[in-house]
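Here the complex is missing a single protein chain, while all its other protein chains stay put.
What follows is subunit A.
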Amino acid sequence: MLTRQLGYAVQKPSLYGNGDTQVHLRGLLTENLSLNLQTCLATAEACGSSVTYGSSLAERRCVEECRSGRGLASSRSRRRTTMTQSVVVQVGQCGNQIGCCFWDLALREHAAVNQKGIYDEAISSFFRNVDTRVVGDGGSISKGKICSLKARAVLIDMEEGVVNEILQGPLRDVFDTKQLITDISGSGNNWAVGHKVFGSLYQDQILEKFRKSAEHCDCLQCFFIIHSMGGGTGSGLGTFLLKVLEDEFPEVYRFVTSIYPSGEDDVITSPYNSILAMKELNEHADCVLPIDNQSLFDIISKIDLMVNSGKLGTTVKPKSLVTSSSGALKKRHKKPFDAMNNIVANLLLNLTSSARFEGSLNMDLNEISMNLVPFPQLHYLVSSLTPLYTLTDVNIPPRRLDQMFSDAFSKDHQLLRADPKHSLYLACALMVRGNVQISDLRRNIERLKPSLQFVSWNQEGWKTSLCSVPPVGHSHSLLALANNTCVKPTFMELKERFMRLYKKKAHLHHYLQVEGMEESCFTEAVSSLSALIQEYDQLDATKNMPVQDLPRLSIAM
């Protein structure tokens, strides 16, 4: 019994040695729960075994529901079905600043699409609709007019500065104070402090906030974690909570947007922090989108150059820069990182657009992982966004449209310092928004294919989606996600910088003096990274080999 690998019930031998089998259910929190649970309960009771279950609130509630016969097994086709929801977890200074830009843009996008002010399914993926007059938990409204939108977010920072600013700024009403975890002292750019000290200190609170946000979701599909790798909080605490999420919500995807430190990073210990964090990303993230500040900065510079040079015949549409924000943020003094953060915010919006809005070829979040991760450990995706700006000419001729596709593959448009065109593709996804049809997509794939190298077993490794709703200010846009060996140089450079410090044992005592930290943490982290680099090396070695068809099964007729 229970042998069909659905992964939710684990049979454990009895602890009491009396021959009974205990059926232990772990980590169940989605709609899948009920049927498995009912089967488990029925089977267990039929064999005279007892059933134990995990301690999460959702699990207990579900077991009670099943026992009282109110399970979800019967379909109620008259019930209005909603789509899935996602929760954004923003950690540390960088994570929160990017997160703030994200919510700003998300509101702008939904305001542009949702003219009637009705709380619809698209909005519900990132926002709750709350009647603020109701005190406590009961205020959620599932449909009808929008009352007050609350972001499905958890904000975590060990310093108060950034979060406080958000709460005093124009977005203050979007966040519920119950969604925050802050401290005053900060992590001192020390991964160990973030991960071990604050991890254990805030573990329960973190878990409670996650459970709360999950309970507000009808069908939670994904956690989006935003953080930087080079500091202490985002890097240490940000990766600590990955394990928490994996244990508590094993079926919910964990997509991590990680800002990697650039070469001229002013935090000396950023290589330590990054590599310690990478081990966690290797083991507990479903998908990582690595981004570095230098690339974002280069893109900004390029845009400024193009806009100011006057080389363009027509003017650029005011709100069409991929770096521009909505009116809300414009009023206050713009920080230098705002434009860069907006690019990342746009990335997240475009990533989820086909899941939120309609289109002729939809792509849900679970399809990203399915198609782009051929082996569990190779889950790093290089991203590029085009166009960076739109000219006032709205009727874009096919040539311009094709330019958008070409740009997506140029190294100048990647959000990481990487050149996918000259490395090896394992898989590639093209997520198109706006007035683009299947023939445009196909024409461009055919055109660009010859100049790209795909791994021998995935020569046609394209995943595509068409979403009808364009981003604000554009008539169409393209997000390309590449699982490509071009991430390797970034990882190798990081490893080199790490080794330079580690060989001299520079600053090591700051880490080792934290309880729970030993040198083995460092050596394990480096071997984890080395193993990953080696995987990419092996793939690269196959790059210019001729593709041979393997001998097929021969059939006796």
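In this text, a residue touches a chain if its C-beta (ideal position, glycine included) is under 8 Å from a C-beta of that chain, and two chains touch if they have at least 3 such contacts; residues count from 1.
In this text, contacts and distances are computed from a predicted model.
When the unshown chain is looked up in UniProt, the name that turns up among "Transcription and mRNA export factor ENY2", "Tubulin delta chain", "Serine palmitoyltransferase long chain base subunit 2" or "Cell division control protein" is "Tubulin delta chain".
Of the listed residues A:S140, A:Q203, A:Q294 or A:S369, the one in contact with the hidden chain in the full complex is A:S369.
Of the listed positions A:K143, A:K178, A:K449 or A:K505, the one in contact with the omitted chain in the full complex is A:K449.
Mapped onto subunit A, the interface with the missing chain covers residues 4-7, 31-32, 35, 74-75, 77-78, 81-84, 121, 218-219, 221, 358, 360-362, 364, 366-367, 369-376, 398, 427, 437-440, 442, 445-446, 449, 456-464, 466, 549-550, 552-555, 557.
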